[in-house]
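Of the protein chains in this complex, one is absent; all others appear in place.
A and B label the chains in the order they appear, each numbered from 1.
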Amino acid sequence: MKHLLSTHDLSIDNIVAILDTADHMTEINARPVAKVPALRGRTVASVFFEDSTRTRLSFESAAKRLSADTMTFSAASSSVNKGESLRDTIETLSAMGVDAFVVRHKSSGVPAAITQWTGASVINAGDGWHQHPTQALLDTYTITRSFGLKDSLQGRSIAIVGDIKHSRVARSDIDVFTRLGAEVILVAPPTLLPHNIATWGVKTASSIDEVVGKVDVLYMLRMQFERMDSGVIPGLAEYSSRFALTPARARLLSPHALVMHPGPMNRGIEMVVDPSDLPGSRILQQVANGVSVRMAVLFTILGGGATATLQQGVDA
Amino acid sequence: MKHLLSTHDLSIDNIVAILDTADHMTEINARPVAKVPALRGRTVASVFFEDSTRTRLSFESAAKRLSADTMTFSAASSSVNKGESLRDTIETLSAMGVDAFVVRHKSSGVPAAITQWTGASVINAGDGWHQHPTQALLDTYTITRSFGLKDSLQGRSIAIVGDIKHSRVARSDIDVFTRLGAEVILVAPPTLLPHNIATWGVKTASSIDEVVGKVDVLYMLRMQFERMDSGVIPGLAEYSSRFALTPARARLLSPHALVMHPGPMNRGIEMVVDPSDLPGSRILQQVANGVSVRMAVLFTILGGGATATLQQGVDA
Partner (left out) sequence: MKHLLSTHDLSIDNIVAILDTADHMTEINARPVAKVPALRGRTVASVFFEDSTRTRLSFESAAKRLSADTMTFSAASSSVNKGESLRDTIETLSAMGVDAFVVRHKSSGVPAAITQWTGASVINAGDGWHQHPTQALLDTYTITRSFGLKDSLQGRSIAIVGDIKHSRVARSDIDVFTRLGAEVILVAPPTLLPHNIATWGVKTASSIDEVVGKVDVLYMLRMQFERMDSGVIPGLAEYSSRFALTPARARLLSPHALVMHPGPMNRGIEMVVDPSDLPGSRILQQVANGVSVRMAVLFTILGGGATATLQQGVDA
C-alpha cells in the first residue's frame, strides 16, 4: 500500500488489517512511554490548503508517536501566495525529503493529482465532498471495537444524519460500512441527499424520529453554517426540528446504541443534547481512535506493516 | 502535584522543592548535550488563546529538553473559529493523548475551568489579571539564586513598579515574595492599585524616588499601552516622570540591588535606561531561568519529581 486516497482503494482485507494494526497502536498509546521508534528518520509533511487544526494535530501526533519527524505546511503562509503552483509546491517539499504527504484541500481529487508529482506516499486527509478515508477507518474502528467485533458489521444498523450531499465523511463511511455488511440509513432533507442515491445501496429516512429507537449507531454530521443561507434547507428551526439530536430523542435510543460525530460539533444546531450526558456517546473515543488509526495507516504505508517491530519501545 | 493554577496552591515547601529541582535543570542546560529523556513519550500541548510567543517558546523549550513531544494550538487557526466551544476543544485535544496543557487565556479562571474537562494536568501560563504562577517561580528563583539564598527572602525588600491593578505577574509575585518573608513595596499611581490593597500585607509608594536607594530588588512591570488611553493615568510624560527607570534613578540603586522585568520591555516608557548598562539587571537571567523553572514544573507534574532520574542523558 503506497497511498491512501479513497476508501474505494481498500479491500475488506486491507481494512481489517489496518484496524488490527490500530489495536497494536492503542496498546502502545496506553504504555507509560507512549512512543515507538518504528518510523525514526522518516518525514511526514502535513500540507493543509484548508484549515483543520483537529485533523492536522491528530496526524502529527500519530507521526510523532512513531518517532517520525513532522513538517507543517499551511497555505496561508507559503509561496502559494507568491503565485507558486500547487505542483511546484509539492515538488519542492518532496525534494526536501518527504516520505509521506498528508493532504487536505477544498477541491476533490487534489490528493490523487499530487501522486503524479512526487515519489512520496500521499494520504488524503479530506478533499472537497469526495473522501476522508482515515475518518471512515476510525469510525469503523470505533464501532467494531465498541461492539466487540473484528471484521464485519453484518446485522448492524447505522443511521447517518445531516448534510449527506456535501459530506466527504458520509461518502467514506457509507462505502466502508456497507461493504462490511451494515445496513445504512441516511436521514436528511431531500435537498441534502445526492442525486444518485438510489445506486448507493442505502435506505433513507426524513427524520431522526423514524430511526432513533431502531439503530445500533446514530451518526450525526456537522451542519455547515454556510449551507443555511444557500436555500437548500428551509431554516435552522425547521432543520433542527427533524434532524437535531435532542434530549427527548436521545432517551429513545436503544440502551446499546452508539452516538457518534466527526467533530467539531455545532452545539445547539445538530447537537442539542450534551454528549457527556449520553452513555452511548463515542465522540471522544473517535478522537482517541483517530490517533491509533492514523498511526496504523502511517505504519502500514511507511513502515512495512510488520507489527512485530512495534514491540520495541524508545529508550526511556 | 497534578496542576499548577495559582501560586496560592503551592505551600512554601512546594515552592522550595520546585526551585531545588530547577537547580538540577540549570545544570542540565549547561551540559554539552542539554537534554534528558525524562519525559519521553509524554505530550505537552500549548493552548494559547492570547498570543505570547515568548512564554510559549519558553514552555516548549522546557518540554523538548525533557524529551517530551509538543503540540501547539493557537486560537487564531483553530476550530474555535468554527464555533467550537472551549470545552469541546479541550476535550478533543485531551482525547488525542495530551499529558499536560499549558494554557494562556485573557479571562481569569479559564485554566481552572479546564481541569474539569480533562484528566490531563493543567499549567496556568497566564489568565487575565489573575495569576501567572511560573513567572512568580522564575522570579523567586532569580532573586534567591542571585543572593545565594535557598528557601527564604526574609529581610529583603522588593519594590514592584507599575500597573499593579491589571497585572497577573504582580499578583503572583506578591503572594510568593511575601510568604517567603520579603518586604514588598508597590510603586504605582493610586488608580493602578487594586481596591483591596490594604489586605495584601504590602507597603505602597507613589514614586520610584521614594524607594530606589533602599530596595534589594526593583521589579519593573510592563506598562500596557492600552491603559494609556483609558484615563486611569494622566499621560505618558507624567507616568514616566514618577514610574520610569531612568539612568539618573539607576545610579541611586544600591550596589547589590537587582533590576528585573517580566518582558517584553517598553523601552522609553517604563525602561528609559538600557538594562545592558546596569550591572544589577537580571532581566535576561529571568528568561534563562524561565526555561529551568518550567522544566522543573513539568518534571514535578509529569515525571514524578524524583530528580535522581535526571542524571541520565540522551545518547549523543
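By definition in this document, a residue touches a chain if its C-beta (ideal position, glycine included) is under 8 Å from a C-beta of that chain, and two chains touch if they have at least 3 such contacts.
Given the structure is predicted, the values throughout are model-derived calculations rather than measurements.
Here the missing chain is touched by one residue of B:N14, B:S61 or B:T204, and it is B:S61. When the whole complex is considered, the residue among B:V33, B:A248 or B:A306 that touches the unshown chain is B:V33.
Only one of A:E27, A:E91, A:E238 or A:D274 touches the chain withheld from this view, namely A:E91.
By the touch rule set out above, chain B reaches the unshown chain at residues 29, 31-35, 51-54, 57-58, 60-61, 64-65, 74, 76, 225, 263-267, 284-285, 287-288, 290-291, 314-316.
For chain A, the residues touching the chain absent from view are 37, 40-43, 69, 71, 73, 77-79, 82-85, 88, 91-97, 315.
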